[in-house]
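Scroll down for the structure; my scribbles are underneath it.
The complex appears here without one of its protein chains, the remainder shown in place.
After this line comes subunit A, so read on.
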C-alpha cells in the first residue's frame, strides 16, 4: 500500500480509530492491531513475501534470546553471525543473486570464456527487504554489544519488525528506540497528533508535488540523454537531485507523522541536506537512519577513526562501498558510493568532517554568509554530480552522460516532448528551496509559524499546490522501494 494512495487514506483512519477508541489502554490488543495492520499494509503489495518478514522476525527473536543466554563471547558471536548470515542471505538471494551471476559471467567473458546465462533466476525484489533486514539485525547487534536486553514478548517484537509506517522504506529504527516505545503504555496527546498530521501533509507535498512533478522531466532527459545538449543534461541531474530528495524525505516525513498518530516517535531521517556545507555534513543530514546504522554496526566495530590514518581511510572506503551496494544490485551504485568516499576523504583528512555537527547554515542569523552560500553550492554540485551514477541504468550510460556534459558544452532551453510548461517547475523549485531554508532549524516542524492565521494560510497553500500538480497518471511508487 502506498502512503500517497486512496487506499491508505481509508486504511489509516480505520486503524487510528480502532487503536485509540476501541483498544485504548489495551496494550496487547493494540499490538495485535498494529501487527495485523502492518501485515495488511505489506500484503497489499504481495502477501507471499509476508513469510520473509515473519521468518526474519522469528530468527532474530530467537537469536536475541540465545545471544543473551550465552556465557562465552565465542558462542555469543556464533549466534550473532547466524542472524547476520540469515538476513544478509535473504538480501543476497532476493536482491543480489542475479547481479553476482551476471557479474561472474561478464568477468569470465573478459578472460575469454563464454558462459551461457542460464543461472539467473526471475527473482522479484521484495519491497522493503533492505530496510527490515537491517532493522532486525540491529536488534541482534545491540544485544550482542550489551546495549539492550532481549524481549520475551514475541508479539511486541513482531510489531517492532513490521511496524507499517516505516516497514518498507525506513527510517531504519533501533530496538532501543522503537521496541521500547511499542512496549510502553501510550496516551493520546493532542500536540503529538497535530504534529503528525502536519508532517504527513508536508511529506505528501514533497512526494506529490516535488518528486512526482519532476519525475516525467527527469525520465525524459535520462532516457534520451544522447540527444540532449549539456545544459539539458545538467538540468536533468539537478532536477533529479530534488526529485529523489522530495521522494525519499517525503516518505520519511509521512512515516514519522503516521507513527506520531500512534504515539510513537521515530528518528529523523532527513535534516535539510540541501543546505550542507561540506560532504561530511551532507551525510549527517541525508538518510540519517542508514548512515548511523553503518556507523554503529560497521564503521565503529572496524575501529572507526580511532585507528591509524591508513585504517581509518580503509574504513571510510568500506562504509561508502557497502552503502552504495546496499542501494542496489548494480555497479552504478557501487561507483556512486566510491565517488562519495573519494570526496569525503579530503574532508576527513582536513579534520573538517565533524565541524558542522549539531549546527545549521545561518545558525544565528537570518541569511547565510557569502562563504556559506559558496559552500552550499559546491556541496550541492558535488552531490548532484554523483547522482548521475545513481540514476543511470548502467555504468556505460553514466559515463556517456558525463562525457556529453563536458565534451561539447552548449546551452539550449529545454522543452519536454509533451510540452510541459517548464517555468512552473522552476518557480516551484525556487519556492520550495526558500521554504525549506525558512524551516531549516527543525525538520520535525514544517509549519512552525506562531500566528494561527499564517499557519492556516500555509496549510491551504500547500494543499492548493498539491492540487495544482496532482497527476492521476503518474507512477506514484517511491524511488526507495526498489532498494
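By our rule, a contact is a pair of C-beta atoms (placed from the backbone, for glycine too) under 8 Å apart; a residue touches a chain by one contact, two chains touch by 3 or more; residues count from 1.
Everything that follows uses one rule, which is that contacts and distances are computed from a predicted model.
S.K.: Leaving aside the chains on screen, match the unshown one to its UniProt name from "Molybdopterin synthase catalytic subunit", "Permease protein of ABC transporter", "Xanthine dehydrogenase" or "SGNH/GDSL hydrolase family protein".
M.R.: UniProt lists the chain that is not shown as "SGNH/GDSL hydrolase family protein".
S.K.: Of A:22, A:51, A:154 or A:188, which sits in contact with the chain we cannot see?
M.R.: Among A:22, A:51, A:154 or A:188, only A:188 touches the chain that is not shown.
S.K.: Which residue numbers on subunit A touch the omitted chain?
M.R.: These residues of subunit A touch the chain that is not shown: 6-7, 10, 20-21, 188, 190, 193-194, 417-421, 424, 456-457, 459-460, 463-464, 467-472.
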